[in-house]
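As you look at this complex, bear in mind that one protein chain is not there, while each of the others sits in place.
When the chains are written out, they are named A and B in that same order, and each has its own residue count from 1.
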Amino acid sequence: METLLAALLGILLSAVFGAISDRLPGRWRRLAPAGLVVSSLLGLLPVLKTLLQGEISAFRLPWGVPGGSFSLLLDPLSAFFLLFVLGLSSLAATYAVEYLEAGRTGFFWFFFGVLTVSMSMVTLARNAVLFLVAWEIMTLASFFLVTFEDEHLPVRRAGWFYLAASHVGTAFLLLLFVLLGRGTPVLDFDLFSFPAAETLEAGVLFALALVGFGVKAGFVPLHIWLPEAHPAAPSPVSALMSGVLIKMGIYGLVRVLGFWSVPSVAWGKILILVGLSSGILGVLFALAQHDLKRLLAYHSVENIGIIALGLGLGVLGKSLNQPLLAVWGMGGGLLHVANHAMFKSVLFLGAGAVARTTGTRDMDRLGGLLRKMPWTGGCFLVGAAAITGIPPLNGFVSEFLIFCGAFHGLKAGGLPALFSYSVVMGLGLIGGLAAACFAKAFGAVFLGEPRNGAEHAAREAGPLMRWPMGILAAVCVLVGLFPGVVVEALSPLLRQVSGLSPADFSPIKETMTGTLEVVSRIAFVFLAGVLGLWGFAAWRARRGAVAKSVTWDCGFAAPSPRMQYSASSFAQPFTDFFRGVLRTRFPPTVLRDLFPTESALHTKTPDVFHEELYRPLFGRLKETLLHGRRLQHGRLQLYVLYIVATLVALLVWSRG
Amino acid sequence: MADGSMTNVFLAAVLSPLLLGVINRTKAFFAGRKGVPLGQAYYDAAKLLRKGMVLSRTTTPVFWLGPVAGLAAMTSALLFVPLGGLPAAVSFPGDWILLAGLLALARFLTVLSALDTGSSFEGMGASREAFFASLTEPVFLSALAALSLKGGASSLNDLCAFASTLFAENLPAAVLVAAALFIVYLTENARLPVDDPNTHLELTMIHEVMVLDHSGPLFGYVVYGTAVKLWIFGSIVVSVCPLFRAASAPFGVLVALAGLLAVAVLTGVVESVMARLRLLRVPLLIAGAGVSAVVGAILLTGVGR
Partner (left out) sequence: MSAWDQALWVAFILLNFLLLGTSRLSVCVRVLSAQGFLLAALPWLSSSAITGHTVVLSAASALLKGLVFPWFFMRALDAAEVRREVEPYVGFGASLFVGLAALGFCVWLARALPHPSAVSNVALPASLFALMTGLFLIVSRKKAITQALAYLVMENGATALGMALLHWEPLVVELGILLDLFAAVFVMGIAVYHINREFDHIDTDRLNYLKD
């Protein structure tokens, strides 16, 4: 624990150093990120120890704040999330050094460090006040990072959007912790008293947690800040936010659910419904996007949905006392947290590299980048394949666990079976749609011919940007090839979240790793097949004649890159079939004259929830609140009168 | 886990191109033609493997990945597909998820290699393939999950065995699930009401148009991979049918092969008597298969006891 605290202190110091480094000569400026990376790596040591060996260490200091205590605890669940906070921060920081290059970056490094430390504190805190303070600092630091490029109007707008949404969430959390800690003077987690899970009171607590943490995690319909904030933020920040920041919502939810050893069945069902709607709507909206980073942001919503499906099954298993369902479901959900952190970061970093060198994120203007940027393209391909959940990559492993969890649920009969059945169907649909979406994204950006000419200037990213992507992609492959090892390593965590005794847990874990061993062997059979077939074809190609030619053009003599199928046309069957949900807008093109010359088609798919739910809702709210402006008139005397009146009222209320 | 034999894998490796021949001969019979030889797919594949290649200047190694990984995925998927009464070579709980995953992998890379050529035709085919596949996948999974609802089976082997007993116990449910699986078989293999393997117009193709630019050994892989995929789904349909399951080994093989032959002939008949659906109607067909799977599942949850 002390090592970890020292590491966090190191990050904080680097951050402060970063804040003043703008005035220093060039070489010194790199000291801030270097310190950040080194401290993060140092912090990983105790984290890994706890995660692998299940060792729990605590730290406690008195704290003068009412209800607060500086109480920290490092258990496998915290360690699991910390692993990604620290690991991804160091990779994103390395990437950002090259990504940001010139300009005033001190501001960036300060908030980057603060964000890392505050996220670590969120996972460590065992006191509600400390937790909320860390939570707020995390929100603020990420707000400043999102608005880093604040010279653009959309970025500022997105920043406010994010800040407002986050605070709505925090309000719910505040209420949650106040209700939980009614009995105790100090709001430590282990002093809380919990009503039985099936009571209305516990239901209210669950609802508060679901909404409060759900805003951060991005459950539909609380997700609307994600597609705004992610494209606005610099890419390393998007990677960090999508990789770990939104996972803090999941962390909070898992932590709160862990307060009950037997949760309510209804919670599992609600989580599954939330997961289904987030997963399916997330991927549908992603399909309709043109902006690469916006597409990735919607995929975060989708993956959060998959995670919720796993957690929901796990909760069902715990409440129905079905350990198999609990372990497989929870395990799949949590492993998906890890996997999503890896592949989504790789994708955001890759998207950043593309956007930085071509100057656009519009997929309909990109194309053919794989030949210019083989490294970035290769990593992006691995990430894209992983996120669609196909073997032999890591995304498949976690979805496989959730599927298997659902099978155990199918056998349970009754309503749990119905819910498990819908999980199987939903995951199938999500997987198919995600595959289509990433075929579109990768195909439009990296394959074919450049559509716009902007790519002629495109250049491969430098080593500091390439290595983080490469490492993440390699981890994606490794986890996919050796899933049994990973599950074995995570067994302290799985035992903690499933709440089983070691005797009950180990046979389940054995079957789990055993099954995954077979999956991994099949993956090697597949890879051997690929190598053999590729080798044969290459050998034939070397011996036989290989003619280089143009793509088959069906007899048309002058094909041009602009005739390629674009990202929008690729998605058209989907946007058409699901138009009831997506409401894609086609502004009508008016053709004049007998021989119309030029015409253009623009489609736009705004978020339905934003357009039809929040905009009218907040519009009404604003109208109502405008009446309150009468109180806000600028006369000092009356303001003092308000204060006096409030004071008197409070005195009367407290004494009377 | 590994309890079956490799018989099915060997049979598939040797005999799968024959299925294409049988379908073609059936269609030829209905059309009053003589038809190509039964072994045409063998000749095609062998000839292609010996030929040189034409590669588009636009393409990258991703173009190679489609056929190569496609065929590799199909052959690895063969490992856990049972054939009639013959158990699969490898069988473990949830193996059909891996099967679906491998098929998705093959499809994903085929779509990418089509997009790699930058051709608008291939992009169109890729888009349609991705669209239909994304609807087919949940149907396939929910049909199989329906079977695991009551029997509690979790590997493809057990699921198929359970399904074949279901015909005696709960006929409507069994028929519904089998019908859903048959529609999935037709859709996934780009057969008639969904896609016409014989069409000659690029605009109307789906599966064929994606591989327009492949040639030589790579196209040989595609042809052979198509045959293996047909075999995989055909074996699933056959294994679900109680008619083609026999326990004893040599007889079991013959009965199962007869089943595959019957499925191939049935496919040929379907292709001969049906017209292709309009593209916009295809999703409704797949949704219909989904409805049939789900109704089957509801019957299996005990409503129809």
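Going forward, contacts are C-beta pairs under 8 Å (C-beta built on N, C-alpha and C of every residue); 3 or more make two chains touch, one makes a residue touch a chain.
Quantities reported herein were computed from a predicted structural model and do not represent experimental measurements.
Student: I'd like to know which visible chains would be in contact with the absent chain if the whole complex were considered.
Tutor: A, B
Student: Looking at A:Leu145, A:Leu418 or A:Leu433, which residue reaches the missing chain?
Tutor: A:Leu418
Student: Which of B:Val14, B:Ala31 or B:Leu171 touches the chain that is not shown?
Tutor: Spelled out, the listed residue whose C-beta touches the missing chain is B:Leu171.
Student: Identify the residue among A:Gly580, A:Gly628 or A:Gly656 that touches the chain left out of the display.
Tutor: The missing chain is touched by A:Gly580.
Student: Going by the touch rule given at the top, which residues of chain B touch the chain that is not shown?
Tutor: Residues of chain B in contact with the hidden chain: 171-172, 176, 283-284, 287-288, 290-292, 294-295, 298-299, 301-305.
Student: What does the interface between chain A and the hidden chain look like in terms of residue numbers?
Tutor: With respect to the unshown chain, the touching residues of chain A are 418, 577, 580.
Definition applied: only the chains that are shown with their structure count from here on.
Student: What whole-number Å value describes the gap between the mean CA coordinates of chain A and chain B?
Tutor: Chain centres of chain A and chain B, defined by C-alpha means, are spaced 35 Å apart.
Student: Can you name the residues of chain B that touch chain A in the complex?
Tutor: 1, 49-60, 62, 64, 67-69, 71-73, 75-76, 79, 90, 92-95, 97-98, 100-102, 104-105, 107-108, 111-112, 115-124, 126-128, 130-131, 133-142, 145-146, 148-149, 152, 154, 202, 212-213, 216-218, 221, 283, 294, 297, 301-302
Student: In the complex formed with chain B, which residues of chain A make contact?
Tutor: Within the complex, chain A touches chain B at residues 367-368, 370-371, 381, 385, 388-391, 396, 399-400, 403-404, 406-407, 410-411, 413, 417-418, 421, 424-429, 431-433, 435-436, 438-440, 442-444, 447-449, 511, 514-515, 518-519, 522, 525-527, 529-530, 532-534, 536-537, 540-541, 544-554, 559, 561, 563-565, 569-574, 577.
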